[in-house]
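Excluded from the complex is one protein chain; the other protein chains are retained at their positions.
The block that comes next holds subunit A.
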């Protein structure tokens, strides 16, 4: 790579940008929260594949005529032919059967329904256990990287990983995108990708660290800049191939995994960004602090 861009010099700004994003996320989560789907809120969600355009009002009326209490009806699908009916209270299997019959007799035999009814407790438990699992996994990652590299790398990598996962949650909260169960799987994928991506750059830094003698702060910055530049093509190409797959899934994969793939796309972009602009930079800051401490200590030792 012939790029002469100085990745390290402006690291303060990257930190500030990420910090602001994280703060926005915290505020957004505290004020707006997440747009929790049925999976987390409890209740029922019925997806009716009408097969032609329809009016949301009409569908709502149809459901009300059966004595049901639909919360909201929204339109989805590429051809705007899917009605999504949310029920705050779980609907019974008898009601679902009634609804199926009513829809099929009104809109034709080809109408297909999809239903999920959830006691929110179950998915909350799943989300909680996923969160704990990620935190414990972070500890495992820290231990492994500390053994193979050093603690500073481990700390930076895990911070970047949590940063990525949190920012995806932030975006979903900010734009009020509905969160369902596969969202957890998406977050986990991002965690896996983010750590993978970061390690490759760290590996190069470790490699170059052996070759260069670090005397002053500038040496560290030059070395990290070089490492990032050397791995830049790989970083870009890798994220491009994975992104291509994710975008193909987003466009052609159908309605039911759309929010899952959206989370992936956002997470992949953040993951690639954080490996270069956050993880590596945190390491630089840590390393420089260590160097300064040593320098301070060194003259003191001499005097004594």
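In this section, a residue touches a chain if its C-beta (ideal position, glycine included) is under 8 Å from a C-beta of that chain, and two chains touch if they have at least 3 such contacts; residues count from 1.
The definition used in the following text is that contacts and distances are computed from a predicted model.
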Protein name (UniProt record) of the chain left out of view, among "Protein translocase subunit SecD", "Macrolide ABC transporter ATP-binding protein", "Glycine cleavage system aminomethyltransferase T" or "[FeFe] hydrogenase H-cluster radical SAM maturase HydG": "Protein translocase subunit SecD"
Residue among A:246, A:266 or A:284 that touches the chain left out of view: A:246
Identified contact with the non-displayed chain, of A:19, A:88 or A:136: A:136
Among A:199, A:228, A:266 or A:282, residue touching the chain not depicted: A:199
Full-complex contact with the absent chain, from A:6, A:119 or A:290: A:119
Residues from subunit A at the interface with the omitted partner, ascending: 47, 49, 93-94, 96-97, 110, 112-119, 121-123, 125-126, 129-130, 132-134, 136-137, 140-141, 144-145, 148, 181-182, 184-185, 188-189, 191-193, 195-197, 199-200, 203-204, 207, 230-231, 233-234, 237-238, 240-242, 244-249, 251-254, 256-257, 260-261, 264
